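A single protein chain has been omitted; all remaining protein chains appear in their positions.
Chain IDs A and B follow the sequence of writing; residue 1 opens each chain.
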Amino acid sequence: MNASWSRFNITSIVLGFAFLYLPIVLLIIFSFNESKLVTVWGGFSTKWYGSLFNNRGLMDAAWVTIRVGLISATVATVLGTLAALTLTRYTRFRGRVLFSGMVFAPLVMPEVITGLSLLLLFVAIGLDRGFLTVILAHITFSMCFVAVVVQSRLMTFDRSLEEAAMDLGAPPVKTFFQITLPVIMPAIVSGWMLAFTLSIDDLVISSFASGPGATTLPMKIYSQVRLGVTPEINAACTLMIAVVAVGVIAASVVNKRREVQRQRDEQAAQRG
Amino acid sequence: MTNVAVQAGALDVGSQANRSALGRAVSAVTSRLVIIVPYLWLLVFFLIPFIIVFKISLSQTAIAMPPYTPVMGLGDGISGLFNQLRELGIDNYIWLTEDPLYFNAYVSSVVIAGISTFLALLVGFPIAYGMARAPATIRPTLLMLVILPFWTSFLIRVYAWIGILKPEGLLNQFLLATGVIDEPLVILNTHAAIFIGIVYSYLPFMILPLYSTLEKMDFSLIEAAQDLGCTPIGAFWKITFPLALPGVVAGCMLVFIPAVGEFVIPDLLGGSQTLMIGKTLWNEFFANRDWPVSSAVAVILLLLLVVPIMIFQSAQARAQEQGR
């Protein structure tokens, strides 16, 4: 045991994680509360999940959210990957500084500003607000996150792999699809997952960009929360947490397994 | 883009079959597309919207759709455009300075974000330090546990606190039941609730950069300092903290910048009394439908954040250089 990992360190970690997880755990527990009062335990029940599935408004919003998430994450992944390639591969072109500024700025931009500016754009070009504008807005901010994830992978990419492919007769475009893309694929996949999560979680930018008929789940939850906390919302939140947590944990378990297998292989290769 | 053209041109030297000339043209076009597509997207959906925000912040409020004037357009030709330009003015900015509401909102946003950032540092540092000194085998798991809440919805995480902080909420129930207090504490709809909300929501942003600098630190330095006569607390301030400073700066900026413009936390936890600029902008826009004023509020907010963003970026650049 590492002696330097003192009691103080353990205590601060335990308290810290309790702080991070307790609210979520309580929220999940109270989604199974029989009582309509969110904060008074009235026995175990799954009835709020039942009523959730009968709540047309929430289910419609969930469906909108999922469609927006899938479409915007996919487009954002393509655009973000292109942006990452531009940033790492084309070091000299006119307007590069502006470009990298535009890629990194949305990461720290307050959401109210991004949302407001996009809305004003849609009004200015006469685009009716709705499903399409929400997707356009989500693509714009999530592509920057994808670009950062993919760029950090490309920075450590061994360029001699591409040179080797060209040396063996593969033209540049073929080299990209046969060598570069498969090698950076894990980063692209995590970029997609990040973009999807950002999209289904977003409230502020959606509220600005959205219009009638395109209410997303966070918008719906927000409007109901303002009226008061209900177990039904707890149930909806629990389901959203479950979806994301299962996805993230599954992905990291798969990653971990692959990593362990890889280390085992490498050790075996060194021995024999 | 010029560079690509030059490369494409350089390849066009005789002795090559037509097929390969075509192939080169294709690859030159693709490499241009790689740049142009995301570039245009960001220009249209990121840069131009800002220019529009700036322009509208100089316009007049109008009861129409869109609710501002002049609506720019080339309908009246170039001279019409000039007339429209003459209608622009800084009235909205003057309005912002005249109404103390906005000034107070800016100041209170910065103060609340500053205090929350400091609290997040106090909470986050021991956690990051503990993680960095944890056995190497469990560090990846701890790291994942810190990142995991970030993947769950921001709104949900803020919402979860309402049930805890309410007067009849879980925290008061617990404290009353254990006899710590006799009267329920009023936390929800106060600044304290906002601090808790911001610290809670942005804690991973504080921990991650701190952890990545602390993890790289050589802890035998502390032993060396103590060996040379330094007390543990002295060693912390003279060795650990200075070495962790890049992480401290990055973490603080990552919490401070979004916290200044935060909307959901003050809206849900702070109640109607709290004044924060993100909320003011939202209300100005959705409740008052005053687009020009909310645009002006956005422009000032952006100016306010330029300095911290630059501090953050230069800290990042320095960290990257050190990494190499």
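As a convention for this text, a residue touches a chain if its C-beta (ideal position, glycine included) is under 8 Å from a C-beta of that chain, and two chains touch if they have at least 3 such contacts.
The rule we apply is simple: contacts and distances are computed from a predicted model.
The chain absent from the displayed complex carries the UniProt protein name "Spermidine/putrescine import ATP-binding protein PotA", chosen from "Cytochrome c oxidase subunit 1", "Nucleotidyltransferase family protein", "Spermidine/putrescine import ATP-binding protein PotA" or "SusD family protein". Touch with the chain omitted from the figure is made, among A:108, A:183 or A:251, by A:183. When the omitted chain is restored, the residue from A:13, A:165, A:194 or A:217 that touches it is A:165. Within the entire complex, the positions of chain A that touch the omitted partner chain are 158, 160-161, 163-172, 174-175, 179, 182-183, 262, 265-266, 268-270, 272.
As a working rule, only the chains that are shown with their structure count from here on.
As a whole-number value, the distance joining the C-alpha centres of chain A and chain B reads 16 Å. On the side of chain B, the complex with chain A involves touching residues 1-4, 23, 26-27, 30-31, 33-35, 37-39, 41-50, 52-53, 56, 66, 72, 123-124, 126-127, 129-131, 133-135, 140, 142, 144-146, 148-149, 151-157, 159-164, 166, 168-170, 173, 200, 203-204, 207, 219, 253-254, 257-258, 260-264, 268, 278, 281-282, 285-286, 291, 294-295, 298, 301-302, 305, 309, 312-313. Residue ranges of chain A in contact with chain B, taken from their complex: 1-2, 4-6, 8-10, 12-13, 16-17, 19-21, 23-24, 26-27, 30, 38-39, 79-80, 82-83, 85-86, 89-90, 92-95, 98-99, 102-106, 108, 110-113, 116-118, 120-121, 123-124, 136-137, 139-140, 143, 147, 171-173, 197, 200-201, 203-204, 207-208, 218, 221-222, 225-226, 229, 233, 237, 240-241, 244-245, 248-249, 252, 256.
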